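Of the protein chains in this complex, one is absent; all others appear in place.
The block that comes next holds chain A.
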Amino acid sequence: MRVVIAEDLALLRDGLVRLLTANGFTVVEAVDNGPMLLAALVRHRPDVSVIDVRLPPGFADEGLRAALEARAQVPGLPVLILSQYVEQLYARELLSDRSGGVGYLLKDRVGDVDRFVDAVRQVAEGGTAMDPEVVSQLLTRHGRDEPLAALTPREREVLSLMAEGMSNLAIAARFQVTDKAVGKHTNNIFAKLDLPPSDDHNRRVMAVLTYLQATPAPPRSPI
């Protein structure tokens, strides 16, 4: 799979190149700033890209902005954002085009190589990989998740692991149940969230989107 990497810290950039190459990816370009990233994404149209949220020249959220702009030009272009911190605002912006192939992880997660590589693959395949911290922040909120009210506690747990990008098999292993049992849960979730049967992968994305966007966007109106 062809990857574009954007990371301004040379040590970490080289580490990412080495890590992904060792796991069967082909790094087509590794850049260290926002404008070059956007050009590289549009030129190569990689299978997936791994992007640091904060990049030169502004050292603000150039990485995220370049990724959003690239997805506007190339719909569904898979991007995995790495960040030193998680911000619901950014997760929401990434998911706002309602297509899959997005990930948003804390930078620390690269330390867990296997799970990180899984997340990159998940995103490349059009799934989502949201950081457990994003997911847990959402879980601690009460009273705003009306669309999810119908779910049982176990179904919620399954949904949160789906949001993190886990496959049914991985979820089954986590709960020490059969793959089939998880499949039943996911079908119940799709039914309760009113997601008619279609491409299963896309339904997973839609379910996660519903989960992450359970809060209605705040209306921008005068009080």
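The rule is simple: a residue touches a chain if its C-beta (ideal position, glycine included) is under 8 Å from a C-beta of that chain, and two chains touch if they have at least 3 such contacts; residues count from 1.
Note that contacts and distances are computed from a predicted model.
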Identify the UniProt protein name of the omitted chain, choosing among "Aspartate carbamoyltransferase", "Copper resistance protein B", "histidine kinase" or "2-oxoglutarate ferredoxin oxidoreductase subunit alpha". "histidine kinase"
Touch criterion as defined above, residue of A:Gln137, A:Asn187 or A:Asn202 at the omitted chain: A:Gln137
Hey, which of A:Ala10, A:Ala60 or A:Leu169 is the one touching the hidden chain? A:Ala60
Among A:Thr26, A:Gln84, A:Thr152 or A:Thr178, which residue is in touch with the absent chain? A:Gln84
Note that chain A touches the absent chain at residues 54, 60-61, 84-85, 87-89, 92, 107-108, 111, 137, 141-144, 215-216, 218-223
